[in-house]
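Sharing a structure below in structure tokens format, with a few things to ask.
Apart from one protein chain that is not included, each protein chain of the complex appears where it belongs.
Per-chain numbering from 1; labels A, B and C assigned in written order.
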Amino acid sequence: MISFQSDYICGAHPKILQRLMETNMEPMAGYGDDSYTKSAKEKIQKACGADVTVEFLTGGTQTNMIVIATMLKDYEGVVAAATGHINAHEAGAVEYTGNKVLPLPQQNGKINASDLKALLADFYADDNHEHMVFPGLVYISHPTEYGTLYTKQELTDLSAICKSYEIPLFVDGARLGYGLMSRQTDVTLQDLVKLCDVFYIGGTKVGALCGEAIVFTHDNCPKHFLNSYKKRGALLAKGRLLGLQFDTLFTDDLYFEISKHAIDMAEKLKDILKKYSCQFFLDSPTNQQFIVLENHKLKKLQEKVAVGFWEKYDESHTVIRLATSWSTLESDLHGLDAALKEIYEG
Amino acid sequence: MISFQSDYICGAHPKILQRLMETNMEPMAGYGDDSYTKSAKEKIQKACGADVTVEFLTGGTQTNMIVIATMLKDYEGVVAAATGHINAHEAGAVEYTGNKVLPLPQQNGKINASDLKALLADFYADDNHEHMVFPGLVYISHPTEYGTLYTKQELTDLSAICKSYEIPLFVDGARLGYGLMSRQTDVTLQDLVKLCDVFYIGGTKVGALCGEAIVFTHDNCPKHFLNSYKKRGALLAKGRLLGLQFDTLFTDDLYFEISKHAIDMAEKLKDILKKYSCQFFLDSPTNQQFIVLENHKLKKLQEKVAVGFWEKYDESHTVIRLATSWSTLESDLHGLDAALKEIYEG
Amino acid sequence: MISFQSDYICGAHPKILQRLMETNMEPMAGYGDDSYTKSAKEKIQKACGADVTVEFLTGGTQTNMIVIATMLKDYEGVVAAATGHINAHEAGAVEYTGNKVLPLPQQNGKINASDLKALLADFYADDNHEHMVFPGLVYISHPTEYGTLYTKQELTDLSAICKSYEIPLFVDGARLGYGLMSRQTDVTLQDLVKLCDVFYIGGTKVGALCGEAIVFTHDNCPKHFLNSYKKRGALLAKGRLLGLQFDTLFTDDLYFEISKHAIDMAEKLKDILKKYSCQFFLDSPTNQQFIVLENHKLKKLQEKVAVGFWEKYDESHTVIRLATSWSTLESDLHGLDAALKEIYEG
Partner (left out) sequence: MISFQSDYICGAHPKILQRLMETNMEPMAGYGDDSYTKSAKEKIQKACGADVTVEFLTGGTQTNMIVIATMLKDYEGVVAAATGHINAHEAGAVEYTGNKVLPLPQQNGKINASDLKALLADFYADDNHEHMVFPGLVYISHPTEYGTLYTKQELTDLSAICKSYEIPLFVDGARLGYGLMSRQTDVTLQDLVKLCDVFYIGGTKVGALCGEAIVFTHDNCPKHFLNSYKKRGALLAKGRLLGLQFDTLFTDDLYFEISKHAIDMAEKLKDILKKYSCQFFLDSPTNQQFIVLENHKLKKLQEKVAVGFWEKYDESHTVIRLATSWSTLESDLHGLDAALKEIYEG
């Protein structure tokens, strides 16, 4: 069956599998102390154009909880959009590590500098703030959970407020490739290096079997960080699995190429959806598209195409997500087109 | 270079990689809700010969901390050998989840029924025991960290005490295959199902890229267990990676075959070591062999063969580990033999 | 200086100090295993008119975090008003124990049954709810942080929804006495026993030096609860300090009498505030009164009377709290009256 259900429906980009095959029988040291992991780190440093520190973990929730837990001080919590993945869809992983998420209002998944500034000013204006959780880190996702993107100006403004309060800015880049390759962005990887304190380059949703590359931008990797993620159950014995995948993704710009492919597919997807006058739930410039569909049409569509349930819109409509990825084929788009044609014109 | 450094020096068994290739472009649901994961669970149930519950996680420390944290009650801790992996080499992962390890004396990595019984009796005899951590789970590893194995009688005795105190018995099987295929064991997979409450079948060290299969033997999988491991950062988006690997390992007895190969290689390794009258640190019937080596000989050996440092023996000797695995070749053994010949006779 | 700053500005009701003196040199067992603690438990059971389980802790935040941590299951969090004390003013204590607060909208500090019902229905309607924190306990405060009270009907409605979802209802009664003695309430102590699963009778703010009495209403006290609060640092060696105070408070209805006194004082306080046409921030039927004051008047007032800063209202106004208690004297009211007279008429 054709599937636009998510950007993690397939395995890994074929080049990754190929290199796993080629290097399979080479004996290597464990726990990330192998040559491919080292090479991957260097390639990411080069792509970032800066002497950043790079570490690899397995998945997004794991990365969020570990970065947040190791960067917060005892009296601090993390500020995030109420709709942020850490606040809504990670089963309370941040709280499990003892830390509070301090929610901010959001617009299409994004927070803005003035709301952040107000939260910080109000906190310090409150006589009782020693009895409250100090805002100690700002978490944003780029692209957001709704596929939207921050502009360079918006990031610059958030970054400036963070700096003025000496609070690190953390960017969840689980889908970073799709953000960087969007046709409607002015934000580059180098901008992220400059504007935020730590971010990650998502692999799981951008061509890898699993894996996220954390980038600490200002010589601010927590001391003995390996021990910190070992004790949170996140250190792989065969660290080569992560190293080799990122080494491949950052060879000959593969990460960017496959992200661009997903964006090209998404733009074509949007054209198809527009052809049938589908109602967009919001305007997304990346690989995730959200539309509002009548329930009976959705039922019919699902006979041919797997899509992601997002949320109930009203009694007779549902918001669904269609995601493209590095693995989306032209034939998938044709299949979707045909299925919609039958529903709308059939 | 030849390596006996560990049993996770290579990638995955080639059949696993082959199936990753074959299934790579099949779109599937995420988070373990795919057909290969289902199939793997069924095959493991069949191998166990019982209606057990099977769940997949990524690595050993992660599995230990999550099983322990979800099975302990608020007032309980976990009993383990002082040398147990959870007490010594997991960076305090169990404590990080809020739980205490209650150490027992050990002999070659094993605890025994009488020490366990004494600990439990003493605990309940103490008037102050409401101020102490209740023993709430017993953790053993099989094979142990020293490669040793429990006999069926020893497991039966431990199990009986656990049952009489209504305390679950948990077996860390990170290297379970090598234990089951040892020439000196009378313990079968079915015995484990009967004698313990939860155990895991290690993949990472027995042919997989990563992955451990947890087996809850008595309809005792914690409620909403997926949520519990999601919130501890252990849920993979591409659950197929774990499912497919275990599906492969439990097709045509591959798991047992490759484990047997490692044992055959270990027996040959022991013969070579005996040929040079190497001093064994202890008698191990599995894939890990420990010998005491003069430091100058070790230095020479390491020019040709990678081995595992274990611990300082005295000022002039070191305990080293040589591990075989599914990936060990006859040519590795020849290389080791040659290297030792040069050292001892050269 | 006259003070209406809070309801914990003075020591303890004189009868408590008197009994501390009288019993001071009696040797007793520690850790709550003394006769006064037993007697206090019996008296509270009698006042509740039911075979409830009673336990004593030292303060409100401690009680909230321990009750919540021991009643939640691994996959659950606690629902509370966004303004609830646990969400706003306890320094993240609930999160520190690994649990998420799931905020609900509030009106004057109260949540309502329809919002609660919607949250629960939405949660279970979401396909992704296994990735989210399960609502596992409902926390309300009575009186709320704004001094407001639930009606018996409102409590009955919340209770019914909780029951239908098998979720316990927890009432923070840090100021319970002032709620029960309000002239505008139809809720009795016996109603709480029937309608909620656990609540506490606040001592710290109602005449004790420290201490809260937790009441588990349905034979639902967590097993080995003493161990659970010992391990959270909340077990006093001299448990008699808590036992004796509650024994005194529940002798001859002292708890209710002194609470009534505070309410009488609050009603007179309201009359005085109305005399000067002060703007009430909201209508509170208990011992805490909130008014909006021009900043320059506040400054003048504070020369004579200590009040509680609550929050900034706008650039030129501030919300302040005036609290009466068991210790408020008629002369305090006269002093306030005189101070206001000078400000408003002087």
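One rule holds for everything that comes next: contacts are C-beta pairs under 8 Å (C-beta built on N, C-alpha and C of every residue); 3 or more make two chains touch, one makes a residue touch a chain.
Only a predicted model underlies this, so the values are computations on that prediction, with no experimental measurement involved.
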item	value
Contact residue for the chain not shown (choose from B:90, B:154, B:212 or B:247)	B:90
From C:26, C:252 or C:283, residue that would touch the chain that is not displayed	C:26
Absent-chain contact - pick from B:22, B:42 or B:126	B:126
Absent chain, residues of chain C that touch it	1-3, 5-6, 8-12, 14, 17, 20-21, 23-30, 58-63, 65-66, 90-93, 96, 204-205, 209-210, 227, 230-238, 240-241, 306, 327
Touch list for chain B against the chain that is not drawn	75, 77, 88-92, 95-101, 103, 125-128, 130-133, 309, 311-312
Interface with the undisplayed chain - residues on chain A	31, 69-70, 73-75, 98, 130-131, 133-134, 222-224, 226-228, 230-231, 235
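Definition applied: only the chains that are shown with their structure count from here on.
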item	value
Chain occupying the middle, per Cα centroid	A
Euclidean distance of C-alpha centroids - chain A vs chain B, Å	34
Chain centre separation in whole Å, for chain C relative to chain B (CA means)	51
Inter-chain centre distance, chain A versus chain C - centres from mean C-alpha coordinates, in Å	42
Where chain C touches two or more other chains at once, by residue number	75, 98, 130-131, 133
